[in-house]
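Below: the structure, in structure tokens.
All protein chains of the complex are present and in place, except for one that has been dropped.
By written order: A, B and C. Residues from 1 in each chain.
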Amino acid sequence: MQILYFASIREQIGKSEETISKPDDVETVADLVAHLRSFSEDHHNALESMMFVRIAVNQVHAQADHPVSDTDEIAFFPPVTGG
Amino acid sequence: MQILYFASIREQIGKSEETISKPDDVETVADLVAHLRSFSEDHHNALESMMFVRIAVNQVHAQADHPVSDTDEIAFFPPVTGG
Amino acid sequence: MQPQISVQLDDFDIGNEINQLKVDKHDIGAVVSFVGTVRDLADGLTSMTLEHYPAMTEAELARIAKEAKERWPLEGCRIIHRFGELFPGDNIVLVITASAHRQAAFDAANFIMDFLKTNAPFWKKETTSRGAKWVDANDADDKALERWQK
Partner (left out) sequence: MQPQISVQLDDFDIGNEINQLKVDKHDIGAVVSFVGTVRDLADGLTSMTLEHYPAMTEAELARIAKEAKERWPLEGCRIIHRFGELFPGDNIVLVITASAHRQAAFDAANFIMDFLKTNAPFWKKETTSRGAKWVDANDADDKALERWQK
């Protein structure tokens, strides 16, 4: 699966994307976040507060209980500030 | 006093303005309208329905009970349709 | 901030007008504009003539803009209303409001248009192949005013 990071989350993690294989026990975005937090202290810190992290699955806004598959593009970003 | 007519009321009366002397018993716009109606059949018809006629006294919207003086500019016109 | 009012025969350029409103202003984050145009309806409108009450028109538009300025924190306000003979697609009226806040700009422009529609002394006469006819006032315009009552 393709993981994308934007804005302050991208800066905290230090990369804009990474490709990972979905572990069998990762079924939802929430599971995926728990998995990603184990990658590094930066991942842990950037994805710690899910009140702050917004999610898109395949370019559509999603909630933490959204299911994920190995072919998905999952993006994590802070609340948007365009306009 | 200076009397002005606009739009359909101007066309019905056949003139855009006329200068008249205020009769002593004309104290309000309503009195003035009654006076003007006596000028001609066209005046009578144009000013017959006060539901339809709008009034400005010295370039400010006014109601029929607004007092009038001999130095006023009184305008009569249909509901506005600009914008 | 002094609202800028024009009543004119000539057309206007909305981009120019917005740029002029922004000159020397630093706290504009939102600019809302309304353009009213001559509709080319099914009955074959050939032209529209706008009559107005010159001595009153600018004063009435200024009064409406002043009321908007008292209700919302505006950094700029521009009203242009044309008169004379206009054709389908032509511009009739332009209202621009500028503010630090987008909702203030939206509400002020909306308010100005509602009051302009019922208070500014303009009258439209439409000419079609069947002749010329004064446009009737719209009851909905009176209704639109009610929501702004304080």
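Here is the rule we use: a residue touches a chain if its C-beta (ideal position, glycine included) is under 8 Å from a C-beta of that chain, and two chains touch if they have at least 3 such contacts.
Source: prediction; values computed, not measured.
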item: Chains in view that touch the one left out, judged over the entire complex; value: A, C
item: Which of C:D13, C:E85 or C:D136 contacts the chain that the document leaves out; value: C:D13
item: Hidden-chain contact residue, picked from the options A:S8, A:N45 or A:S69; value: A:S8
item: Touching residues on chain C - with respect to the absent chain; value: 13-16, 18, 22, 26-41, 88-89, 100, 102-103, 105-106, 109-110, 113, 144
item: For chain A, the residues touching the chain missing from this view; value: 4, 6-8, 10, 56, 59-61, 73, 75, 77-83
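In this section, only the chains that are shown with their structure count from here on.
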item: Intercentroid distance (Cα basis), chain C paired with chain B, Å; value: 26
item: Centre-of-Cα separation between chain C and chain A, whole angstrom; value: 48
item: Shared-contact residues (touching 2 or more other chains) in chain B; value: none
item: Set of chain C residues in contact with two or more other chains; value: none
